[in-house]
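A short worksheet on the structure shown next.
The complex appears here without one of its protein chains, the remainder shown in place.
The block that comes next holds chain A.
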Amino acid sequence: MTKWLERQVPKMVLAPTFAAILLFVYGFIGWTAWVSLTKSKLMPRYEIEGFQQYTKLFDTPRWDTAMNNLFIFGALFIVISMVLGLLLAIFLDQKIRTEGVIRTIYLYPMALSMIVTGTAWKWILNPGLGVQAMVQGWGFETFTFDWLINPDYAIYTIVLAGVWQSSGFVMALFLAGLRSVDGEIIKAAQVDGIPTPRIYTAIIIPSMAPIFLSAFIVLSHLAIKSFDLVIALTGGGPGYATDLPATYMYAMAFSRGNIGQAASSAMIMMAVVFAIVVPYLYSELRAKHD
């Protein structure tokens, strides 16, 4: 009896976590999926009505803007962060004497809350007293830099702040990758007289493919979940110009009292995340079992 109990201990230790995950992750996803198929408004209703919420969602111009913004912001944010991160990592890898200090400076934004980042950039970019006013004060009276209040450009301010926050982290990932490349191969290439840029493009960067992949996963995940940054920097405005799916969902859930729309937009967000993450996780888990 005690032997049997002894063997059950590990399972009992896991039980609370297992129950919590089952209920609060998978059960809740199920609840949201269910409600997204109903006519819920201010209060959730549980009679399944079909895919009306989704049809309505895709007919809503505001959601259209939000999805467009997600693709613009996501693509730019990911590409710029990766390119910048890789460049900074390669340059930092050239036996720089003050590497430690520079690395610390590049990475510190990652420790900040997106709300702090948004607040800082909102102040820097505000046309009245920020960068625009500063450059005008230098004598360039016609200089304009009003992206923050310009509906066509406001989304790029979010890209700017996002890249500022996350590129240092990508740099750290790549730097760790560069350091783990087999030194012998590089030395051999140097002995053969292959120029340094070529060593990078032909040997080192291709061997870092897994790091590109995980950087991509993390960044796309950050992009889809971006909520705080938009709230703090533009509040989704001007108008709805910088709405993202996350802010749309929040507005529907907590200020518009439209639970059906909130649930269906949340489900679309999850679909986007899973389209990117599931193949990755699947391959990772399989690789480990082999």
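Everything below uses one rule, namely that contacts are C-beta pairs under 8 Å (C-beta built on N, C-alpha and C of every residue); 3 or more make two chains touch, one makes a residue touch a chain; residues count from 1.
By definition in this document, contacts and distances are computed from a predicted model.
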item	value
Protein name, per the UniProt record, of whichever chain is missing from view ("RnfC2", "Ferredoxin", "AAA+ ATPase domain-containing protein" or "Carbohydrate ABC transporter permease")	"Carbohydrate ABC transporter permease"
Residue in contact with the excluded chain [from A:I72, A:L112, A:A189 or A:I203]	A:L112
Residues of chain A in contact with the chain not shown	6, 9-11, 13-14, 16-18, 20-22, 24-29, 31-32, 35, 44, 88, 91-92, 94, 96, 102, 104-117, 119-124, 129-131, 133-134, 137, 164, 168-169, 172-173, 176, 210-211, 214-215, 217-218, 221, 224-225, 227-228, 231-232, 235, 245-246, 249-250, 253-254, 259, 262-263, 265-267, 269-270, 273-274, 277-278, 281, 284-285, 287-289
